[in-house]
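Dropping the structure in here first, questions after.
Note that this is a trimmed complex: some chains were dropped, and none of the rest were shifted.
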Amino acid sequence: MNVAVIQFPGSNCDADAVNAVRVMGGEARLVWHTEDSLGNVDAVILPGGFSYGDHLRSGAIAARSPIMASVKAFAERGGPVLGICNGFQILCEAGLLPGALARNGHLHFVCRPVRLRVESTSSVFTSEYAPRQELTVPVAHGEGNYYAEAATIERLLGEGRVAFRYLDNPNGSLNDIAGIVSERGNVLGMMPHPERVVESVLGGTDGRGVFEGLFKAVVK
Amino acid sequence: MTQIASLRDRAATFGLTVEEFDLLVSRIGREPNALEAAIVGAMWSEHCGYKNSRPLFGVFPTTGPQVLQGPGENAGVVDIGDGLGVAFKMESHNHPSAVEPVQGAATGVGGILRDIFAMGARPFAVLDSLRFGDPASARTRFLVNGVVEGISHYGNAIGVPTVGGEVTFHPSYQENPLVNVMALGLLKHEDLAKGTMGAVGNQIVYVGSKTGRDGLGGAVFASADLSDASQADRPAVQVGDPFMEKLLLEATLEAIERGLVAGVQDMGAAGLVSSTCEMAYRAGLGVDMDLDKVPTRETGMVPMELCLSESQERMVLVPVPGLERELIDLLAKWELDVVVIGEVAAHDKYRLFWRGEVVCDLPVSVLNEAPKYTREGVESDEIKAKRERDLSGVPMPEDFSSVLLSLLAHPTIASKRSIFERYDHQVMTNTVLVPGAADAAVLRVKGTAKGVAATSDCNPRFVYLDPYVGAAAAVAEAARNLACVGATPLAITDNLNFGNPHRPDVYYQLQQATKGIGDACRALNTPVTGGNVSLYNQYVEEGRTVAIHPTPTIGMVGVLPNVDERAATAFAKGAHTLYVLGH
Amino acid sequence: MKYHVQVFVSLKPSILDPQGRTVERALSHLGHENVSGVRVGKLVEMVMEGERAAVEAQARALAETVLSNPVMESFRVEVRELAGA
């Protein structure tokens, strides 16, 4: 189980993502944003952080980096791609997921554990959770306010593509959306940080399911 | 003769007293030019030269088996076993935060982090100790919001968790907020880097942001000394960019790990000069530097501006001879600008060139050996009376419940959740005890069973009432906070925030507080590995000078041999018996 | 030829602007009751070199594909000759 964790200038949860994959029994390596290929990998993670300092818009510049061509091709072939926090922002900016992440409604950065509900277990990333299972996962972001046009939200709901919802919405996201998947279900973007809750010493293990699902998908 | 007389007459514009100017003349055997006077003024300032405080540091214990690096380098380092060390230090950014709270606090975080990674340590935690005035005033609310925004913005963006701290409100800080930031970093013993220059012939390399006129708006030089840029073009603030700092951090740590550098130093206040001349002093060598080579962000900058600029996110690296190409390629990967600006020289001078001419030629020792002042301290009668006040006549409250509630509602004691939830306290996935969970922050050390604990403490009212006891109590409080989570205290960093040391009552506070810290550190076996001093924190109100409460903030680090053997403060479920230990 | 290019990026009218709302509330608290509809957007300024027509097209393309996010934002471009360029 070989995971590529993409590293942009300013990414800072990249090492955390690598650590989480290893803790869960997989192998992970960092891939620098200027590389023109991913190498032989089973899955891709776009980690959290402040790529390019969040300048212009969060994820805007990273989404236009050379490595993204390879990430898009990988997703097109059905490869699993997990975008966490800044990674979710990058996926939206790159057009791999619909909508956009705007500034939190209360205008402050927020770091706290949030209660999530698993809305759909049909994607690989949520397949290891029980339907409507409640989780506690930390968020840490200033621009996690999910927005999409009404028609897009309808589609997401209709197609069961909302993966996670906030039970205590920390940022004003429309429809309490915390994470969504692509049409084919192989790309997931989520604002909360599952990689921060895979070891009990850090206060919880509700994030393990995301990685378990990812690994199972690859084995298949 | 006219030129000499006029420089001496305006010694104050260079930050020197007339006596100091004369001292300089006697030490270099001639009169300085304007640039040299300004450089000495910067190096002999309280901030760089510690004129009024260094003589008092003799009372501090600074050694011990756990001390890998004591005072004198960019940060102190303690051994935590397993071949690992923790670099740590606390710094203040008080005056800039009063001018522009967001950038003042942000650049305070940036500065202390650079000191940590310049040692070869990867920063893994930040604590912030904040003091403000009356919480009801609009100005205080403006400052609190700005400072928290600044620390949040910088710390979160660079990806180092802010895991603890303090917030205190007291009227004496009304015009002089205190922003003390502590940072910790992890290093392998063999990666401990020093801010030295290595050997003669080594190149001096400038890395990071271009140099602008940041911070020069606060300088009071005669217009003749500076360029034609107007006052409006000289910002009084320094603006920080955590994205640039993140690139510098990664590049510097990789360079140190790969053994590519002989010396590393960050550029702080009067950045270019203070960094290079401290490095030269540590090496016992000299420097030849070409100011024309310094990368600039603004046009028309002159030597004085280049030397004294406070532009952020700049480092000085000295490559290992023969490995310059590898270092430059590494820095290029991180898209960092690199320029060779000088060379380590066999002479013992600090020499600067501009357009082919020598514009500064001073002995390195003179720059680094500021005069030391020992003053007379006299306790204030007013404070003595307060301390000795007979409390037996004070009536007891009828309703303790309402007293408790009003104490809990006081902003100094009330929950700080709305502040620390604006800080990412879990990035790097090491935080085991988050803010609010316990009396100290605890972080795990990946790859070992250990934990590191940190706390930042001071009760300024105690120090005001009795500086010796109050300062010792701050050290003791820090040690108790660490013990409560299961950590053994190892060492401290101290951040001394006081008023004007020329005033005997303030100097008394400094004398007694440093003694108290020294004695407490000896008793608790927590040597002082470094620290910071911020003086002249006072303001004038209706003809009266109001100094802040003396505030020696203590940052203490401890180790847990097994991070799983820790305690938090929450009561677990079930009935409990409570014990009180001590008197 | 050098041009001073300004790209004004604003949230689409139908989208909630919490920053604008906060500013509006602050102004109201300060007694400015005659202020409404506060919206906060971005102003990106740059100097571009080339022929006017090409610069205008390039500026619009940049505004559309990089400087604004079409999901939430709309933009306007102004191109002026740079004095003394």
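A, B and C label the chains in the order they appear, each numbered from 1.
Assume a residue touches a chain if its C-beta (ideal position, glycine included) is under 8 Å from a C-beta of that chain, and two chains touch if they have at least 3 such contacts.
Since this is a predicted model, take the numbers as computed values, not measurements.
Chemist: Please state how many copies of each chain type the whole complex in this structure file contains, using the displayed labels.
Modeler: Every kind of chain, counted over the complete complex, yields A x1, B x1, C x2.
Throughout what follows, only the chains that are shown with their structure count from here on.
Chemist: Could you state the distance in Å from the CA-based centre of chain A to that of chain B?
Modeler: About 37 Å, centre to centre.
Chemist: If I count partner chains per residue in chain C, which residues reach a count of at least 2?
Modeler: none
Chemist: What parts of chain A, by residue number, touch at least two of the other chains?
Modeler: Expected reply: no residues.
Chemist: If you look only at chain B, which of its residues touch chain A in the complex?
Modeler: So the residues of chain B touching chain A come out as 152-153, 156-159, 241-244, 246-247, 333-335, 420-429, 431-432, 434, 444, 446, 563-564.
Chemist: Quick check on the complex: what are the chain A residues that touch chain B?
Modeler: Those in contact with chain B are residues 9-10, 12-13, 15-16, 19-20, 32, 48-50, 52-55, 108-112, 138, 140, 142, 193, 195-196, 199, 201-203.
Chemist: Which part of chain A faces chain C closely enough to touch in the complex?
Modeler: Per the stated touch rule, the residues are 56-57, 60, 64, 92-93, 98-100, 102-107, 147-149, 172.
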